[in-house]
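The structure that follows is given in the form of structure tokens.
Our next item is chain A:
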Amino acid sequence: MQWGSASEFFAMGGYGLYVWTSFLATALCMAWEVLALWRRRAAARAEQRAALLGGTDETAV
Partner candidate 1 sequence: MSHSSMWDSISGIIRRDLLLAMRRWSDAAMSVFFLVIVVSLFPLGVGPEPAVLRTIAPGVLWVAALLTCLLSLSRVFTPDYLDGVLEQMVLVPQPLSLLVLGKVLAHWVISGLPVVLLSPLLGLQFGLDGEVLGVLVLSLLLGTPTLSMIGAIGAALVLGVRGSGLLVALLVLPLYVPVLIFGAGAVTSSMAGIGGEANLSLLGACLVLSLFLAPWATAAALRIALE
Partner candidate 2 sequence: MIWSKYSAPQAFYPLAGRLIPWFAAVAVILMGVGLYIGFFVAPTDFQQGESYRIIFVHVPAAWMSMFLYVVMAIWAGVGMGLNARLSFMMAQAIAPTGAMFTFLALLTGAMWGKPTWGAWWVWDARLTSELILLFQYAGVMLLRTSIDDLRRADRSSAVFALVGVVNVPIIYYSVQWWNTLHQGASVSMATGSKMAATMLMAMLIMTIAFWMYSIAVILARVRCIMIERESLPVWEEKQAVIHEAVEAR
């Protein structure tokens, strides 16, 4: 598939809005999911740390 120029590529034969909205939405959803999971893990670890340390404050390494 040969695209004449970059602007032809982005225009997608006139359908650019539909095509790029679809791909952008997909990319954004996936990025959001990964980011949300990263934050969820950090929060869970922080809570776990607090719970463990709250109970075992005496055990200094």
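Selection criteria: all candidates are chains of the complex that A comes from, given by their letters.
Please note the rule applied: a residue touches a chain if its C-beta (ideal position, glycine included) is under 8 Å from a C-beta of that chain, and two chains touch if they have at least 3 such contacts; residues count from 1.
Every value quoted in this text rests on a predicted model; they were computed, and no experiment measured them.
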Single touching candidate for chain A, where 1 or 2 all sit in one complex: 2
The residues of chain A that touch candidate 2 in their complex are 1, 3, 9, 12-15, 18-19, 21-23, 25-26, 29-30, 33-34, 37, 40-41, 44-45, 47-49, 51-53, 56, 59-61
